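Below: one structure, written as structure tokens.
A single protein chain has been omitted; all remaining protein chains appear in their positions.
Going by the order they are written in, the chains are A and B; count residues from 1 in each one.
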Amino acid sequence: MAGIGFELRKLLRTQTYSGLLRAYAYAGIISSGPWVLSIIGIQVVGVLSLSVVVPDMLITRFQVTVTYLIACSLIATGALQLGFTRYLADQLFLGNERRVVPNLNGALLVTMLGSGALALAAALLVFPEASNLYRALLVCGFVVLSCVWIVTIMLSGLKQYKAIVVIYALGYGVAVGGALALRPLGTEGLLLGFVGGQFVLLAAMLALVYRSYPADGFVAFDFMRRGAMYPSLLLIGLLYNVGIWADKLLFWYFPSTSEAIIGPLRASPIYDTPIFLAYLAIIPGMAVFLVRMETDFAEYYQRFYDAVRSGGSLGQIERMRDELVFTVRQGLFEIIKVQTLAVLVVFETAAVVLRWLGISDVYLPLLFVDVVAVGLQVLLLGVLNVLFYLDKRVVALQVTVIFAGCNLLFTAASLALGASWYGYGFALALLAAAVWGAWRLNGKLNALEYETFMLQ
Amino acid sequence: MKSTEDRGARLPESRSINLPRAEHADIGLLLEGTFPYVYGGVSSWVYQIIRAFPELTFAIAFLGSRAEDYGALKYELPPNVVHVETHFLHEKRPPPALHSRDGDAQAFATIERAHRYFRTPHAHRADIAQVGELLGELSAGGRLSESDQLYSRRGWRFITESYRAFCSDPSFVDYFWTVRTMHAPIWQLTRIADEFIPVRAYHSVSTGYAGFLGTLLKRRRGRPLILSEHGIYTKERKIDLFQAQWIAEHRGAFRGEGSDGNYFRQMWIRFFEALGQLCYDAADPIVALFEANRQRQITDGAAAERTRSIPNGIDVARYAPLRARRGQAVPPVLCLIGRVVPIKDIKTFIRAMRVVANRMPQAQGWIVGPEDEDAAYGAECRSLVQGLDLSGQVRFLGFRQMQDVLHQVGVVVLSSISEALPLAVLEGFAAGVPVVCTDVGSCRELVYGAERADDADRALGAAGRIVGIADPQALAAAALDLLNDTAQWQAASAAAIRRVERFYTQERMVAAYREIYQAALAANGD
Partner (left out) sequence: MGNGTLLFVAAGFESAALYALIRQDGSLGWFIAFLALNGLASGLLSPLIYGTLPPHYRVPRLPVLGFIAVFLFFTPVLGWLGLLIAVMVFRVWPARRPDTGFGQIALDAGERLDRRPGSVHQVRAAAIAARLRELPRGSGQRLTALHALRALPSRAANPVLREMLGDPQEDVRLLAYGMIDEQEKRLNAAIQHERQLQRAERMPAERRDGMARLAALYWELVYNGLAQGDLREHALTQALRSVEAAQALGADDAGLWFLKGRLLQVRGAPAARDAFNRALACGMPRSRVLPYLAELAFNARRFDEVHDLLAEVPPQEVTPRLRPIVAFWSGREVTA
């Protein structure tokens, strides 16, 4: 889905420094996407509310609730996110543009019913002491977030990157502003603000999508038909999100690292604060990655397959393959470079920033590990994306299995080994998955024509 | 017998149900796109041969394109046909299970040398042994399987290296798929060869796929292979290829450069030439219908000492009574005898009828032959009749027994763009009807007499007229000439009768084949 890439290329082609900056800024915001922005949002709300009115506990409850909403909704929709992305890409390739909106709504309906049922069950059964308003917000927030993840899929296919940035600003502005404004109402107020903001985000994204695609019909379930979505992609989507949250869940429920916050929800202050702060550092890497993927890579990928399909010579095909491989390597190296830079900056400034934010120095070592880890996560995301582009689903599945499995295993080991090992489980799991993925990707790229022609 | 059930299952019920099956037979007839599912000169000839040897049993392997291209049996099977199996080479088969592999190094080295032979057989005579080895590797349990070609890394290397070395067309994807499409039937034929019932001698009625099957069978079973070529298979394939609208040609228009399809056409031609060469290498004797075709076979790589020509023969006595039934006046009827297919160029006949009708309004043009083989072409012909306002003059009679038709005919017309030794002409001759033919195959010999030392044939006189292909004006003029001039007509009719009675009788042909069959059946194998 090269809508955004097309526009970014135009920006880059202006050959000006401001054009370049704008391209990367847009790319950073768009690629980091709702979930990084959401995490940043709740951190901001937390920091800004630290000294004000409400007791700290209420803010912690809010932050933990939202974190759970995000984590659970991502895991719950992970399978559909990836499977449906591919389904839409195929439909657009086949020229079935008019089926996009109906199927999106079908996917949303399925998502709402599924996540709604889950959230309702949780609200009714496992929050005996919570207020009814909290319960309602829990359900509403969970459903809205789940829908946001699904609609986000559509955005990279659209050309209106400015509109997307405006929508994000609007949604997170309302979320943060609303939460701050409704602070006096306690946890429920903060939550109401956040959910309201997410709702604005969802509504605005939907409006943009509805206006961008012609449609025949409003709701369809073609994507549910047998064979419409790849089972392997569903599994990859699920495992990737499980992988991302596995270490956090372990820390939340390991007795010595966690505390109960509200109802069944537990949190691990020593683990959570550094990792969520570290996620701030992935924005530059994500920006570089999106620009590379959506511009050069997408272009050479297109040219490679054009050369294959429309009768290019073998020499042309190989040249395109070489260019493609070059952009992939360059893209991955750039991610590494930018993330290394980010790590260095964090190493230098973290102590000052933490003090300024009023956060204890105790978090510092873990923050350093986490910054490296999330950098690896960007790299992994890059590798996975190239694998999806090349339709190497088996390798992608191996990578996510390694990631999820190692994260569970290594994090459990780090918990057993003691505090100085915290964070290493997550980092090593990412390293293992990224290295395996990159190695297999390299092999696949070297045999690209052979596999394209002979094994498909 | 399990495998034959598999094959039978793919056929419509009505067709597979009554096919005879046997454990063995005397002669294995390898037939491609002809008897018993298609009408035509070759089919009639096969039918003639089978019935001429009631003391021998025949097993038939019918090779077709797709099952839906053929209807029911077109001929009643004589009792000495004891076994019939059908195979469809262009039907979509599920490919073997996909998995990457390396492929056998030695097998691919053999392939490379064999292809060197296919490309220039004269320059690489030494590689002929490799070809034999290659054919051996193809059998079940050999070192080469379809998966090796389709999925192996060596297969990939071979195809890319060949592309770099030889392909003058830039489009790799077209090259790649041309190669795959080309080789698909080869794999099927190797499986057919593995399973064909034992017979004492193989008799292929063309080169091409059937000839290749014969080559494989001879190699595996060591029984003799007889080749009878009517047309020149390779040449006929060329015609198809030249007339095919080339997919790549369409695409060329959009890209403005590159593929004009010409190279792929050449590739196909070379492919059929290679199949032909293999069959010539394996067959003995190699029989042509007339001298020009025998020469052509030698040019195409057949060893001269194994070639001979045996012209078609006809049961003249069956047609002789028609001469008397015609009466004195020459009927103003032009009759084209042949299947309604492009190679017969029926349209030129129809166009000629426009010219004839302008000058002889009472003249009739009949088209006698089945239309089901190429329905689209049939429809085009009918619409041409309409377009030229000839509905009153041109009639499509469908398939008819020639004995019921020929006495009403004034001139037998053949407008084909390619022919061998057309039976229709002999039938016309036997009934005393002069012919107007295009200058293809042995038609010139048939009409004006073959060149011989004793000049006996030429001396018999002209049995009609020869005209150029696709020239309706000339065709019409020649036919009108004969129809309008009774003296000329009578002379041509007499020459026709004399020629067929002297040189083209069934007895002559059967005697020649009796000799061939006896020698083959007596062979101990090698």
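Some observations on this one:
We adopt the following convention: a contact is a pair of C-beta atoms (placed from the backbone, for glycine too) under 8 Å apart; a residue touches a chain by one contact, two chains touch by 3 or more.
Keep in mind it's a predicted model, so treat the numbers as computed, not measured.
Among B:101, B:143 or B:235, only B:235 touches the chain left out of the display. From the options A:38, A:60, A:105 or A:295, the residue with contact to the chain not on display is A:105. Which of A:218, A:253, A:333 or A:439 touches the hidden chain is settled by the complete complex: it is A:218.
Note that of A:136, A:228 or A:435, the residue touching the chain absent from this view is A:136. Within the entire complex, the positions of chain B that touch the omitted partner chain are 235, 238-239, 242-243, 245, 260, 262, 342, 347, 351, 354-355, 358, 380, 383-384, 386-389, 417-418, 468-473, 476.
Within chain A, the residues in touch with the undisplayed chain are 105-106, 108-109, 112-113, 116, 120, 123-124, 131-133, 135-136, 139-140, 143-144, 195-196, 199, 203, 207, 210-211, 214-221.
Everything below uses one rule, namely that only the chains that are shown with their structure count from here on.
Chain A and chain B have Cα centroids separated by 65 Å.
Chain A meets chain B in the complex at residues 308-314, 316-317, 447, 449-451, 453-455.
If you check the complex, the residues on chain B that touch chain A are 98, 100, 150-153, 155-156, 160, 163-164, 170-174, 176, 248, 251, 255, 258-259.
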